[in-house]
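Some chains omitted; the rest stay in position.
Going by the order they are written in, the chains are A and B; count residues from 1 in each one.
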Amino acid sequence: MSYTPSALGQVSALPASPAAAVLDFPPNPRPGALYLVRFTCPEFTSLCPVTGQPDFAHLVIDYAPAATIVESKSLKLFLAAFRNHAAFHEDCTVGIGQRLVGEMAPRWLRIGGYWYPRGGIPIDVFWQSGPPPEGLWLPDQGVPGYRGRG
Amino acid sequence: MSYTPSALGQVSALPASPAAAVLDFPPNPRPGALYLVRFTCPEFTSLCPVTGQPDFAHLVIDYAPAATIVESKSLKLFLAAFRNHAAFHEDCTVGIGQRLVGEMAPRWLRIGGYWYPRGGIPIDVFWQSGPPPEGLWLPDQGVPGYRGRG
């Protein structure tokens, strides 16, 4: 393993903001293969920019690696750094996807943000970096819809 | 059938308020038997007494008939009459149960109110008229809990 992890195998502090979080990108261990990596992140919280109240979401990130992969503990810390960050649901979700694309330069990436209901109505946000590569196997994310009660 | 239905088999108008609704109580067709009748009412809506906004609930009513049963179309109209009525969740739920007990005088009755979330937190309300009669078969209502997203 030719990279030095900033977080994995250590005890790590929570970054102060998304901007302060450091993402680690070890070399792709199967660089010749076209494959998909999916992260499921049910522990996401940020703040509402209008009311200051906490928001919660379940996030699912899919990507096809190019030269590197993203190390999951550094990803966890990056996501945890939204804890005191205020932004709209659409902005957070698409922004996480765009930052990962900007730093990792994968072949392709998408993110689904499944937000908890406010006012009885949840919002889901779906973004991808472009059309998926030909030949990539891409199962759907399968997060169940919100159903209210009963 | 020795009673005159006020609603069943006819086209009926929506009552103006819960107080204005008429409940029909035909004779119990199996008066010697101790049995349970369950109504499941997923189409309930009322108003919040503080904000005036609509509230929604899924109601389940269980009762053991004595001399009469409640006719289901008149029950439907009674529940539909909460549409413009403003009251707390606890008040609506327990109040529906108490009115049915007061007019029908069943051996026993309970009501479960499963309210849609507000502020991310749903409220459920459970009331019964007393301990269930000995020997009554009483399955649980089995309404699934609220789970947010993911």
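As a convention for this text, a residue touches a chain if its C-beta (ideal position, glycine included) is under 8 Å from a C-beta of that chain, and two chains touch if they have at least 3 such contacts.
Bear in mind the structure is a predicted one, so any value in this text is a computation, not a measurement.
Engineer: One sequence, 2 chains in place: how many copies belong to the entire complex?
Structural biologist: Oligomeric count for the entire complex in this file: 10 copies.
FYI, only the chains that are shown with their structure count from here on.
Engineer: Distance-wise, how many Å sit between the C-alpha centres of chain A and chain B, to the nearest whole number?
Structural biologist: 45
Engineer: Looking at the complex, which residues from chain A come into contact with chain B?
Structural biologist: 42, 56-58, 114-118, 120, 122, 143, 146, 148-150
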